[in-house]
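Note that one protein chain of the assembly has been removed; the remaining protein chains are unaltered in position.
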Amino acid sequence: MSKVAGIAVLLAGGLLAATLCFGAPASPSQIPSIFKPESTPADSIFRLSLLVLSITGLIFAVVFSLLVYSVAKYRRRGADDGREPPQVYGSNQVELAWTVIPVLIVLVLFLATARVIHSIQDARKPSGAIEVIAIGHQFWWEFRYPALGVVTANELHVPVSDPADSSPTFITLLSADTDHSFWVPRLAGKTDLIPNRVNHTWIDPHETGLYLGQCAQYCGIQHAKMLLRVYVDSPEQFDQWVHEQKRPAVANGSVEEGRQIFETTACVNCHAVSGTVADGRFGPDLTHLMSRDTIASGAAPNTPDNLRTWIQDPDSIKPGSLMPAMKLSEKDLDALIAYLETLR
Amino acid sequence: MSSAAFIRNAAETEWVLPSRGRVGMVSLIAAESAIFTIFVVAYIFYIGKSLSGPMPKDVLETPIFNTICLLSSSLTIHLAVRALRNARVNAFGLWWFITMVLGTIFLVGTGREWQRLIFEKGLTISTNLFGTTYYSLVGLHAFHVTVGLIGIVLAMIFTLLGKVEPAHSERVDVFSMYWHFVDAVWVVVFTVVYVIGR
Partner (left out) sequence: MSSETIALTTIGEAERPIGERLHDWVVTVDHKKLGILYILYALLFLVIGGIEATILRIQLIVPHNHFVSPEVFNRMMTMHGTTMIFFVVMPILFGFGTYLIPLMIGARDMAFPRLNAFSFWMTAFGGLLLYFSFIGGNGLYGAGAAPDVGWWAYAPLTSRAFSVGHSTDFWTLALLASGVGSIGTGVNFIATILCMRCPGMTLGKMPLLAWLNLVVGGMVILAISPLTAAQIMLCIDRYLGGHFFDTQAGGSAVLWMHFFWIFGHPEVYILVVPAFAFVSEIVPIFSRKPIFGYPIMVAATIAIGFISFSVWAHHMFTVGMSSYGNSFFVFTTMAIAVPTGIKIFNWLGTMWGGKIQFKAPMLFCIGFLFQFLIAGLTGIMLGAAPFNWQLSGSYFVVAHFHYVIVGGILFAVFGAFYYWFPKMSGRMYNETLAKWHFWLFLIGFHMTFDFMHIPGILGMPRRIYTYEPGRGWEFWNLIVTIGVLFQIAAILIFVGNLLWSLFKGDPASSDPWDAWTLEWSTTSPPPEYDFATLPVVKSRRPLWDLKHPEDPDWKYE
């Protein structure tokens, strides 16, 4: 048996060594690790997880050791006399011990957990909170700031929250079609967006920066590319961003041809550009399209080439997305892109 | 290897186990109860939540007569089983026939109620949440009545052909457990739909 085991382990070790050479390290700030919290809900969860991991780790160490010990010590030796070992049927004291101790552990875990549940879910919304309504769509995120008059998509901007003078963002979660889930691991646990139901979550990021996430409830063919980007801005940056988002669309006379194409083709059925006749709600609001780093809910960087590809052949970027291929002529497409590029 | 442990000792105490027919039927009833529970939960959950359309109090008429018929059929089937156990095959046939008639009246009554609801009141399974849950729950029950009635009809045919004997009373009793279950479900459905849900 040991020979077989040895050969198999060598094989595995060799393969593992080979794969270790190909691992590509990622830039740490972009790793959406739940163990790198940067916001109170994520932090509370992290602390609870440390308690849970300690307790389960201890249980593991004890039981694992006992298992290893029993398998090693009570194995049948070569020089065995062939007699059966003492036939022990049980022991009430032992059973009592290993019932009572787990019950106590369960109680401790339950109480600790219930406290964290309450502190996160029943947190009161302070008066300085930013209010956002997030509406999940197949396969993009709509973000509305009703008090600030801002409508955008896929890239959420929130102000950093100073623990001393907290300005959290409270997000109401709705869905326009099927179930989705809002998950930005470093900022909070996930909460689902369910049609005909209103859910809530909140974040209060302590550090500025970009936080990555994505939809975490299977919602159809392009669930995988319903990505999330949360930009935590300094208070000044945030105010600046709000100010720019509130403005109606830039009106630039040199791209009149492109605007005409936009407003007379099917684009307006789905997309809105404030200050123009376009007020479709099915797709993302494009008023400030160029203020975003990505298109197609994070599926591609926001470059003219990608924009062009997205309009002509969305399936090549996000196959199965609900954006139809517009089938414009090259000339029309050029004009349209020129127009879209002005929507800052 | 001695099989001393295997030789049956006739003088030992009698080894009695439950009848498998009864245990099987009880298990089936448990499973069916779980199905009905889910439909009842859905019905109760959606009370008052329809966005539009006829509401229960606008269209439902309490089926008192139907209910009396169905619940009486539990009594008559019980009398039939008892008669068969006591070897009174003719009495069994009579009570069984009455059970069949009562069950049929219930089904016909349900059918007529549905006809009224659909064609006069415009309530269908797709009208609103009330329509969906009502027809599903009452329909599921009516389906179970139908299955039971088919069994009853079959036994009726066997009876008329003279093939049913007192030795069959255990089997008939087990079948009657199903029928009693169907009636018990009706008590619940009736209460939920016509009393609570109005």
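As written, the chain order gives the labels A and B, with residue 1 at the start of each chain.
Here is the rule we go by: contacts are C-beta pairs under 8 Å (C-beta built on N, C-alpha and C of every residue); 3 or more make two chains touch, one makes a residue touch a chain.
These numbers come from a predicted model, not from an experiment.
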item	value
Per the touch definition above, residue among B:I35, B:I68, B:V108 or B:I157 touching the missing chain	B:I35
Of A:E142, A:E155 or A:D192, the residue in touch with the unshown chain	A:D192
Of A:V63, A:A147 or A:A251, the one touching the omitted chain in the full complex	A:V63
Interface residues of subunit A (partner: the chain not displayed)	1, 4-5, 8-9, 11-12, 15-16, 19, 22-27, 30-35, 42, 44-45, 48-49, 52-53, 56, 59-60, 63-64, 66-67, 70-71, 74-76, 80, 84-91, 94-95, 98-99, 102-103, 106, 109-110, 112-114, 116-118, 120-122, 138, 173, 177-179, 181, 183, 185, 188-192, 194-197, 199-200, 212-225, 227, 298, 319-320
Interface residues of subunit B (partner: the chain not displayed)	1-9, 12, 15, 17-20, 23-24, 27-28, 30-32, 34-39, 42, 45-46, 49-51, 124-126, 128-129, 132-133, 136, 140
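As a working rule, only the chains that are shown with their structure count from here on.
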item	value
Mean-CA-position distance for subunit B and subunit A (Å)	50
